[in-house]
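Only a single protein chain was left out; the remaining protein chains are all shown in position.
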Amino acid sequence: MNAGIQESSNLTGGQKLAVKYYTVAVVLFVAQILFGLLSGLKYLQPDFLYEVLDFNVTRMVHINAMIVWMLFGFMGAIYWLVEEESETELVGLKLGNLAFWVLTSAVTVVVLVYLFVQVGPAEMSTIWFIGEGREYIEAPRWADIGIVICLLVFMYNIAATFMKGKWSGISGVLVLDLVALAGLYVAGMYYTPNISMDQYWWWWVVHLWVEATWEVLVGCIMAWGLIKTLGANRKIVTTWLYIEVALMLGAGILGLGHHYFWIGTPEYWLGIGGFFSALEPVPLVAMVVHAVYDSGVHGSKNSNHPALAWLIAHAFGNFFGGGVWGFMHTLPQINLYTHGTQWTTSHGHLAFFGAYATINIAMFYIALQRWRGNVYMSAGLPGNGWKWKWALSLLCTGVVGMTMALLVSGYEQAFVERALGGSTWAAYFEAQRGTWYVQGMYWRQIFGYVTAAGLVLLIWDLLTIGLREKRSMVVPTDHVVVTA
Amino acid sequence: MNSVWWASEDFWRKMAVWLTAVMTVVLILLTFDTVKQITAGSERVPAYSAINHRIYYRFDSSRNMQVPVIGDSAPLFGTSLSEEDAEALVSKGKLTTQAKNCMNCHTLLGNGAYYAPDLTKAWLDPAWGSEAAREQLMVNFLLDPHTNARGYGTGRKMPNLGITEEEAHGVVAFLKWMSTIDTNGFPRNFTPISQEGDR
Partner (left out) sequence: MLEPVELNNIMIAVIAGAMVVLLGALYAFTFAMGKMNKKRWLIGVSYTVFAGLAISVFTLAQSLNLNGYWQLVTYTMLLGYLLAPQAIWKLSVGTHRASD
């Protein structure tokens, strides 16, 4: 985003830092989509860039870019809100800027090494300097250590700012959650020849991030967003944050067991994982009641239509991606066949996009509004706000389309390869050749281009919305609450 | 109006803290037990020296699933290894899978990527043809996946990852060892390669 032209004087120090994080987040989002398209293409044209940029490399960049852009987005959101929440200035602005540049350079170097070095010999030096080869947390050990240090600086900055200013319920939950999030990352920095042990700890990072700590983090950001942009009552919002934390973590922590069915772990995990993860959607469902209550009791006028639309997309996305798609394959009686198929990809795409891409995009719009001078962003934008509306529609259509296509492929794969064929080499390829499977792969790619078109439009809108706006922001009255 | 206790901020703060704490403690207790049960050398996750033996994957009707069975002596590459040497070889193979990023094409124990076959029971895969030729065929495949490509009409090939002979031996040891892990019947309905001593 063209930082120079903007009215940065509208922003506090922490908010300027947030804009930097957001900028890198958007760049990485673009990288994610480009490498997703490349990965998908390889299913259709296996020779494309064969032995130049193989599937393992394109896929690794695809999912790593995703994890990192979302983390950058979250850090940006927290820097955005910390000063208003603590009612004081950020304690370590210089330090925060330094950590930002260190982190961004580290990410750049890691990606360049992924692309140009790709693989190494079977020595620990490869683990330290090239990559760890463990899905989602492939970053080499030196970068892991750098990331943890930058996270610690970040946490110090946030916690110390609250300490200097004032604490609130939300900031308490947030800081504890950040400690857990960073602590879990350390569980991923570990080499063992024992693949069962390896995957046991690997899931601590992956599952306890996306189904526990990230959910809570999003809950905190939402809570703040509701108070700041919609004028919601702080006491009520805080109580609901606690309720959500209780329900989410009450089911989500032991829900971890749904990854311990088939990796060598004892049989009791079938029962524990099945039980708790079957209950994971219940809080999502129950929160519908609260959303109805809130939107009904209070009429509302809201100040930022694109942000609100993306928050609604978040509520639906979290519900469908996590709740519906997660539950469909979570009981071991069926997961035995769907485990590690395109079915999993179907769920992964809808859940990550629905739960986490959406809320980040909503926060981008909230930031832009302030940055461009608290401009008007309600109904009746120039061109009726076609850019943001089309961006939203294309992105959502694209991801939902991919999800459906992958479900079709996943169904055939689970049936033909896993259940009938017993998952042998030959059975794997029998499913890969299946008519439905191949169709699914084509449609995934087509909807991938739709998603990419949505992203282009989104970026155009982010760069231009509110630039020539003369009207100022609508003051929010009362509140709408979108929980889940 | 006064708040009812069950709807108060204070009550839910405590609930959030307590529920999280209880679940975390339960997870930690379970972790102690699980780690014990999945340490190499246990019943579910056998010692690395299991690669000195023939591995079967047989149906156990009391558990209603196939389970790995460690059979008589059948040393890998003709040499029986001590526990330490076996661990070193398996570790070489595991490190190779990480250094070459196999997991972003294949699944191991069903986790990873879906571009290539699951490797959980690759050692027992019937496509290797005969038990006698298997280990050499696997090494050959890893060293030169072009010439040995099958792809079954999809055109998909594994790339040459610059694997050395030593690394390839390690990978085969790692794959053989991985096939001894008790995975609660995953993958189901798998037809293992026919081996001496099959019942």
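Every chain is named by a letter (A and B) in the order it is written, and numbering of its residues begins at 1.
One rule holds for everything that comes next: a residue touches a chain if its C-beta (ideal position, glycine included) is under 8 Å from a C-beta of that chain, and two chains touch if they have at least 3 such contacts.
Just so it is clear, the model here is predicted, and its values are computed rather than measured.
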Among the chains present, which touch the one that was left out? A, B
The one residue from A:Ala31, A:Ala414 or A:Ala427 touching the chain left out of view is A:Ala414
Sole touch to the unshown chain from A:Phe29, A:Tyr114, A:Tyr136 or A:Trp240: residue A:Trp240
Which of A:Leu44, A:Leu98 or A:Val285 sits in contact with the chain that's absent? A:Val285
Who touches the missing chain here, A:Leu53, A:Ala187 or A:Ile334? A:Ile334
If you put the missing chain back, which residues of chain A would it touch? 233, 235-236, 239-240, 243, 270-271, 274-275, 278-279, 281-290, 292-294, 296-297, 319, 323-324, 327-329, 331-334, 336-337, 411, 414-415, 419-420
What residue numbers in chain B mark contact with the hidden partner chain? 1-4, 6-8, 63-65, 184-185, 188
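One rule holds for everything that comes next: only the chains that are shown with their structure count from here on.
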Within the complex, chain A is touched by chain B residues 7-9, 12-13, 15-16, 19-20, 23-24, 26-27, 30-31, 33-35, 37-40, 44-45, 48, 87, 90-105, 107-118, 120-122, 125-127, 150-157, 159-162, 164, 167, 170, 174, 178, 181-191
In their shared complex, chain B is touched by residues of chain A numbered 42-43, 46-47, 50-51, 54-57, 59-60, 118-124, 126-127, 130-135, 138, 169, 173, 191-200, 202, 235, 238-239, 242-243, 245-246, 249-250, 253-254, 256, 259-270, 272, 332, 336-337, 339-342, 344-345, 413, 418-426, 428-430, 432-433
